[in-house]
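Sharing a structure here in structure tokens format.
Missing here is one protein chain; the remaining ones are kept as they sit in the complex.
For clarity, chains are labelled A, B and C in written order, and residue numbers in each chain start from 1.
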Amino acid sequence: MPPEEILAIRDLQAFYGGAHVLHGLTASIQSGATAVLGRNGMGKTTLCRALMGITPPRTQGSVRFGEAELIGSPPHRICRAGIGYVPQGRRLFRSLTTDEHLRMIDRGLSKRGRWTIDSVYELFPALAERRHVSGVLLSGGEQQMLAIGRALLTNPRLLIMDEPSEGLAPTVVERVVETCRTLLAEGISLLLVEQNLGVATALADRILIMLTGEVALETTAEALLADEAVQRRYLGVERATAG
Amino acid sequence: MASSDGQGNGGRAGATPDRLPAPFPSLAARLVGGGRTGTLVGLALLAIGASWVLYQVLQNGLGDTGNVPNFLIITLNALSLAGLFFLAASGLTLIFGLMKVVNMAHGSLYLLGGYVAWALTTAGVNWWLAVAVATLSAGVVGLLMEQAFLRWNLGQDLRQALITIAVSVILADQMLNYFGGTAQTITPPGELGASIGLGVYGLAYPTFRIFVIGAAVVVGGLLWLWIQRTRFGMIIRAGIDDGPMTSALGVNVPVVFAAAFFVGSCLAGLGGVFGGTVLALAPGQDISFLTSSIVVVIIGGMGSLGGTAVGALLLAFVEAYSQVYLPSGYAPYSMVVTFILVAAVLALKPTGLFGRAS
Amino acid sequence: MAEPIIRLRNLSKSFAGVHAVQSVDLEVAPGERRAVLGPNGAGKTTLFNLIAGAELPSGGSVELFGRDVTYLPAWRRTRLGLARTFQTSRVLAGLSVEDNLYLAALGAVGGHLRLVRNGRDRELRERARRTAERVALADRLGAPARDLSHGEQRQLEVGLAVAAEPRLMLLDEPAAGLSRAERQLLTQLLLSFERSLTLVIIEHDMDVALTVAERVTIMHYGKIVVEGTPAEIRADQRVHDIYLGRTNAA
Partner (left out) sequence: MIGSYLLARRAVLVAAAIAVALLPVLFSTYVTSAIALPTLWVGLCAASLTFLASYGGMVSLAQTGLFGVAGLLTATLSVEAGLDPWLAALIGVLAATGVGLLFGALASSSTGTYFLMITLALAEISYYLFSAVPAFGLHEGINGVFPPRVLGDPVLHPTTIYYFILALCAAVYLFLRYLVRTPFGIALQGVRDDPLRMTALGYNVRMHRTIAFAIGAAIAGVAGVLSAWTNTRISADSISLNVTISVLEAAVIGGLFRLEGAWVGAFALTILSIYGPAFSDRYATGIGAIFLAIVLLSPGGLVGLAAAVDGRLRGLLASRAVPDAMGPSPSPPAAGG
């Protein structure tokens, strides 16, 4: 399947009160996998929230997802338009069990595509065993599976994942990467926001690097892996300007 | 909100959460060390009160001439009062838990429900039908208020409280107009209007008050099932935990808010029907029940159904027992005991017994 | 070595089962410039909250200026000579810039309940105006803080710490949301502090952090992983791995 543009971000501005966090970010996200890399505080999570319609931040500019304009739409419309969200820190509901996290998803959404409660449990058998456990008592890896699972139940065409590897042990990160590969093979596009260079380059060939609210560099996984200086400058403990 | 929420994003998406009560442990909580010691102090206060009541009850023996028969009646009175408090307060706490709105018109909806049922039964409508219509009309008025005024002011909690106060002023005056200033009582249906033998000490007790206790238990149980077992209940709990994330999963949160506001208002109306049957309907009852509901949730903790039940029981028992069992001559000071109850909770656990810091 | 300004012993904090800070031992010497770095969720802000008294620790102890302050309320620690800034600007929105800085100066010296103005207030106002000059807000003295731009609010946020004339200053991401020019101004300000002041800074902008700091502490998953000079830190493979996400073992 040849890549096509799935998300067209044009001059996206985001503000928290008076703080201007995204400074006219423009990017074209193709179907398949794209990774956004950058250090903390560069606006990556703000980008996810802005795309998902969550306020704050306040946003301006344009984000087109197929026919739909996302800026100005509330999150539930954006979700219904076909975008799934796996937030940073998982954000499970502390009053809901594993099973309830899945059952609360609207039937209309879970019936519109391939993903059903059963198929999510098939994908993550570990969750099925713990279906009556409160979501917040799951292990870190299980929590991540649940966060992915409930997003899948909305049957998205594009999945926005904000630091899915954060706080997970290496073997678990490996499983998350495998899961993402499965989803890509199913035809779901991924927008992966990461600090983990390994995860990002393992999944995505197209890489965007963010620096203070803008895309500072568009590159490929291969090129980034080959250039240690760029890695340190944008991602590591190194000054970005003085060199 | 989750601590991971938008961390480290420049600007204001901070990791420093806005938790006012937590960083400022109350003086009393610090004196007794809060936590477990606070619980012990609370339990000790309760134990002292309970032993005093027991002593009063048992000092003249268990016989017919002793204090036990009276005690049983007072206890049933306390239970039916707790039932009323619970019915009135559960709607308030549901609305607050989800929307962070303190509905100061809650007492007006209570009174409205009562008056509608009174008007209907007086006109000869079947009592059960009148209950249903009264409950729904309180719900509809609450929903209209939410849609007309509150929806636009989400997050401005003080403004919302003032709006609901204004609405309660208007409703109170309109009810005075339509239903007059004299106290009215709803006549219970024939099957509930009599008294029922208790089978001990030859005591009888109004059937309707027993019915109120039962109704509170049933309504509480249904609410619990609704919140714990249905998809809508799951969405409500999710919305309380993390509204934006719930929305990002395709849930139209404003619609959920409206539905919850409707249900909460219905509960106020239902409470009014029972209150109007057991007690009376009169101008001022709106404020009185608003205050009771608020005291219940201050004690039990905002947004917790179990806390509301415990708060209703504590308040009703303290009110009923202190009027009878305070040393002779001190009965008029029974409100002091209520004050001590509220003050102790505020000093030891400002968020209420089962409340959690947001 | 002189008595450390900050000494943390086996300090821990957990929220609902999440160990935000785990068994941290840390010493900061008088006059030091220390940066605390690490990825998101490393526990840096929680560490600040524990030092400043905004949170009570689950275990361990906090000593400031040679005194155990583990259970001392935040406002008392300020009176000992501690000042902090917040990651999100917390300026007093309804008060003027001058009043903001005046309150910061007054807070550190006491007399908060005074119902008369006296000579001391003149000194404190003078100090407030001097501080405003240092943080480039001298021409905004009368403006309510809510009317300031984001950058100016960040300057005022730092000013609130400066005006208290503390012995120890904790800065939590002071450069967050600032433009490049504003970041340079901030760096200059931080470099201008006298040595009687000890500085601990959390900052993701390496241009700011590595210019100011003499020693760097790297946190990861609530623990201190490495401590050293900026050059040592840059050369440390573990740090490189953490920042590129190559080690995830908690």
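The working rule: a residue touches a chain if its C-beta (ideal position, glycine included) is under 8 Å from a C-beta of that chain, and two chains touch if they have at least 3 such contacts.
Every value quoted in this text rests on a predicted model; they were computed, and no experiment measured them.
J.: So which of the visible chains would the left-out chain be touching?
T.: Within the full complex, the chain not displayed touches B, C.
J.: For the chain left off this view, which of B:Leu79, B:Leu94, B:Ala172 or B:Leu305 is in contact with it?
T.: Missing-chain contact among the listed residues: B:Ala172.
J.: Pick from B:Leu154, B:Ala259, B:Ala280 or B:Leu346: which residue touches the chain that isn't shown?
T.: Hidden-chain contact among the options goes to B:Leu346.
J.: At which residues does chain B meet the chain that is not included here?
T.: 16, 18, 20-21, 23-24, 26-27, 100, 102, 149, 157-163, 165-167, 169-170, 172-174, 176-177, 284, 287-288, 291, 294-295, 297-298, 302, 332-336, 338-339, 342-343, 346-347, 350
J.: Go through chain C and note every residue touching the omitted chain.
T.: So the residues of chain C touching the missing chain come out as 52, 54, 73-76, 78-79, 83-84, 86, 90-95, 99-100, 102-104, 106-108, 110-117, 121, 160, 164.
Going forward, only the chains that are shown with their structure count from here on.
J.: Any idea how many Å lie between the Cα centroids of chain B and chain C?
T.: About 45 Å, centre to centre.
J.: Distance-wise, how many Å sit between the C-alpha centres of chain A and chain C, to the nearest whole number?
T.: 32
J.: What parts of chain B, by residue number, touch at least two of the other chains?
T.: 3-4, 7-8, 10-13
J.: List, in ascending order, every residue of chain C touching at least 2 other chains.
T.: 40-41, 150, 173, 176-177, 204
J.: Give the list of chain B residues in touch with chain A in this complex.
T.: Checking each residue of chain B against chain A gives 2-13, 231, 234-235, 237-238, 240-242, 244-253.
J.: Under the touch definition given earlier, write down the residues of chain C that touch chain A in their complex.
T.: Touching chain A: residues 16, 37, 39-41, 148-150, 153, 173, 176-177, 180, 204-207, 210-211, 216, 218, 221, 233-234, 239-240, 243-250 of chain C.
J.: Touching residues of chain A toward chain B in the complex: what are they?
T.: Interface residues on chain A, with respect to chain B: 15-17, 19-21, 40-46, 49, 52-57, 74-76, 78-80, 85, 87-91, 93-96, 100, 103-106, 109, 150-151, 154, 212-213.
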